[in-house]
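Of the protein chains in this complex, all but one are displayed in their positions.
Moving on, here comes chain A:
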Amino acid sequence: MTAIFIIAEVEKDDEVMGFISTISLTFIPLLIGIILLYGTYKRVPTYESFVEGGKEGIKIAVSIIPFLVGMLVAISIFRASGALDALMNWLRPLMKSMGVPAEIVPLLIIRPISGTAALGMTSDLIAVYGPDSFIGRLASVLQGSTDTTFYVLTVYFGAVGIKKMGDALKVGLLADVVGIIVSILIVGLIFGTT
């Protein structure tokens, strides 16, 4: 456990953080540069290849539209009708008995369903409870460590025309549950639950 605390201490160091953010800022330009220079060196017709690859992008984007429309309309109805709120009220006591703070429950339910809604909720929780509170930190970690399972599934499978998803949804949602449990434990251990 001490190891984690030490890393947490080092991480607060501005130099380390500056280094990390520099890496992420330079990553994309660097990548573009390397791809173009290496392509030229290997005598690839760079511009023509780029255009050919890009054409594929349009096809993919257009082909995802029906999948996303279907999914987002259903989610939108579910949310606007009050069904989502009812689900949350129903789950809240259950979650609370497992040590999950009630304030965070809506975020947990929305996280796998809608990325934009989850982001809105996270910033709302941070605004209301403060970024340096248990709730604020937990919301931050949760937002960063899990993804919008439904969106990923819809877009990736939709784009290549997979009709039978197999265990993908189950696996994805269970992975989210693991992410949630781990986030609560880690934030509690590192910062305490206040």
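Structure notes:
FYI, a contact is a pair of C-beta atoms (placed from the backbone, for glycine too) under 8 Å apart; a residue touches a chain by one contact, two chains touch by 3 or more; residues count from 1.
The rule is simple: contacts and distances are computed from a predicted model.
One chain of the complex is hidden; its UniProt record names it "Spore maturation protein A", one of "Spore maturation protein A", "Lipid II isoglutaminyl synthase (glutamine-hydrolyzing) subunit GatD", "Cobalt/nickel transport system permease protein" or "Radical SAM-linked protein". Against the chain not displayed here, chain A makes contact via residues 4, 7-8, 11-12, 17, 20-21, 23-24, 27-28, 31-32, 34-36, 38-39, 41-42, 44, 46, 49-58, 60-62, 64-65, 68-83, 86, 112, 116, 119, 122-123, 126-127, 130-132, 136-137, 140-141, 143-149, 152-153, 155-157, 159-172, 174-176, 178-179, 182-183, 186-187, 190-191.
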